[in-house]
Structures are given as structure tokens and as C-alpha cells.
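Before I ask anything, here is the structure I am working with.
The complex appears here minus one protein chain, its other protein chains still in place.
And now, subunit A:
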Amino acid sequence: MAPYESDDAVDAARDEAPHAGRRKAARYAVPVAVVGVAAATIGLVPALAASGDPDLPKITAQHLIEKIAKSDVQQLSGTVKINTDLGLPNLGGMENSLASGAAKGSGASSADPQSQLTSLVSGAHTLRVAADGPQRQKLSLLESGSEYSLIHNGKDVWGYDSKSNEVYHSASADAGKDHRAEPPATPKDFADQALKSVDDTTSVTVDGTEQVAGRDAYKLLIKPRQSGTTVGAISVAVDAKTGMPLKFTLTPKSGGAAVLDVGFTQVSFARPTASTFDFTPPKGAKVTQEKQDPAARKHSESGKGFAKGMEGGGVLGKGWTSVATFDTGSKGGLPTGSKGGDLGGFVGSLGEKVSGKFGKGTVFSTRLVNALITDDGKVYAGAVTKDALVKAADAGK
């Protein structure tokens, strides 16, 4: 006997084809419905979850800033997402090879914090932070299948790169201070920087409330009053209970996506387990010992190159439109066109030629920072528009 269902189907097709066709089509509604439900869930759930801004008592901007200043969070652990979009040309792997090449050139291991944390300058990254008082902190940079951890425990600072199994170690009495000197990575670091610049050139307002990492937070909106800057607005979400900044967003005046977006996606103010900060180099790992005080080393290394050039450096203007300036000392300016060969031409093509009272130069633009390198070797850089930069250069002349 033939399989009865096939009998059924064949007979049905023979006798009442339209009916059977409809019934068959109806079955396909099931996968379509599953796709629809999934799409609706993906689309609607975040929207519904984000709709409820928390109801918090009103607070003035002044009080909120004081709250941030008074905030003294000693213990926390959490996950931070950092998203940087400076609008730099995407160099892809070239960037990495340049960075690692630079690291190798200076004889540093891949576990050196300096070579690792520069990768935060572009793209999206996930960090984990944990802190227990001023003596114990941990910062981990989560990569696909590997992780870079920077652990400060008392006198020791350990850097561990699980990808290459290399360890960096430095022990010094004032290592705690050194840790603070590292590149900023948490929303609090950025917020502190932004609040330093608050003066009469800035308007600070409280812009409602929001939920960040499941916590109620006030939104502090910092806007430059001056024209000529490329900074559109800075928004800081401040935890209503502890006063700790949970999220920091910098949007450029030109609109579009945020240049810098740093925020906790998960945070807890409980004391992290002590084992978090314990580190012993794994068997077989290559350990690079830092004998000198790292801060001094950094200063001497980068200092040497720039020391000459930085002579005559200074800041023009004030507030948001301040422009940093220094003299590279090379009178030829950029190696452009035929003089610098192919590479010079390539570098020059990334910028835009401008001229003014200061002479001639090339402006390199990102979405936030513009830099003008004049042909006589002076550099002007700031978070200002191109016109403001040229004006500053004219004035500085």
C-alpha cells in the first residue's frame, strides 16, 4: 500500500485542488508567523523597555554637579561599552599593524598598557571595570576569544594579554597614582574632564531623567555657548543615588552619530570578590618587568621626540574654542607633492589646502578635532571648525 498521507494529498489534489491548495498555503503561515513574532519582539521590546523615564525629584544643574563632585564610589564592578567615531579614514588592519609595529619598535611587549589602550581610540569596545578602594582596580578589554586585563593591586600593576600569553609587570610605591594617569575609559573619567571645562562659556542644564544600566539617572546637558566649536553637546547621565556618572555622550555640531559614547551596560556597587584582583603570571607566560617608574618612562620616551617641537607651544583662545599650537620645528612643513614622494602626496591628499594671513597650510579634519599644519611647520589643533582654526592661526601669527 502506498503511504496513506500521500494518497490523501494526491486525491485531494485531484478532487478539490483549490481547497487543498489553500490548506497547503495555510501551513506556510506558521513559519511566516514565527518570523513576524520574532521581528516584533526584536523591534518592540527595546522600545517598550526604554519608554519609561524614571520619575525623580527635580534637581538643579548646580546641585547635580555638586552631587558628582561629592560622589565617592569606592566599590563597583560593571561592563562599559565604549564607542568612538571620529570619522577617521578606516585603515582597518593597517592601523593595528602600525600600532603593533610601534610597540615592537620601542621594545614593549603586547601586554604593555600603552600599546593596548590606544586601540580604544576608534571603534566599539567592551570593557569590564572593577574597583575596591584606591588600592585595587581592574580594567579588562574584552576582545573576541581573548582579553586584555590591567590589574592594580597595591604596589603591583599587572597587564595580561591572553591572546599572546604575555605579562607586563610594574611595581612601584606610587603605582596607584600611575594608574590614575592612564587613558580615561569610564564615563566618570570623561565626565570629570568635561566638568573641568565648565565656565561662563558653557551652559549646563538638567535635561530630564533616563535609565542607564537599570539605574535611575539624571541627564546633565553641557552645551558650549561659543560658536566656532565642533562640539555640539555633551550629555552625562548621573546616577541618582550615588552621583556617579553612568553614561557620557559627545555629539558633534555637524549632527549624526555621537563621536564618543561611553556608558555602563551593567553596574553593581557591591564589593567585587577579592580574587578578581589576584594575579599570578600563568606558567610559560612571557613576563616583561618594568624597572623604571612607568610614568617617568612614558615621559622620557614620548618627551624626547616632542620636546624640541613643543617649544613655543601654547593655547590660543579660551573655553571651547581654544586651539593648541606648537612648532614642529621642521620648516618644510608637510612633505607634500613631489617633495615628499608618493607617501607625501598621499598624506597631503587626506587634508585640505587652506591659506590665510598665516601663510599656507593643510587642514586635517575629523568629526571632532581639526588640525592645521602650516607650511612653515606650525601645528594648530582643536575641537573647532576649519574657519575658526584659520582665524586662530591668523590671530596667533
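Details
We take it that contacts are C-beta pairs under 8 Å (C-beta built on N, C-alpha and C of every residue); 3 or more make two chains touch, one makes a residue touch a chain; residues count from 1.
The rule we apply is simple: contacts and distances are computed from a predicted model.
Per its UniProt record, the hidden chain corresponds to "ABC transporter permease" from the list "ABC transporter permease", "Peptidase", "Type 1 periplasmic binding fold superfamily protein" or "LVIVD repeat-containing protein".
Among the residues A:Tyr218, A:Phe248, A:Phe279 or A:Tyr380, only A:Phe279 touches the chain that is left out of the figure. The residue from A:Leu142, A:Leu260, A:Val287 or A:Ala381 that touches the chain not shown here is A:Leu142. With the whole complex as reference, residues 1-11, 13, 23-24, 27-28, 30-31, 34-35, 38, 79, 100, 110, 126, 128, 140, 142, 144-147, 149, 151, 158, 160-165, 265, 275-276, 278-280, 282-286 of subunit A touch the missing chain.
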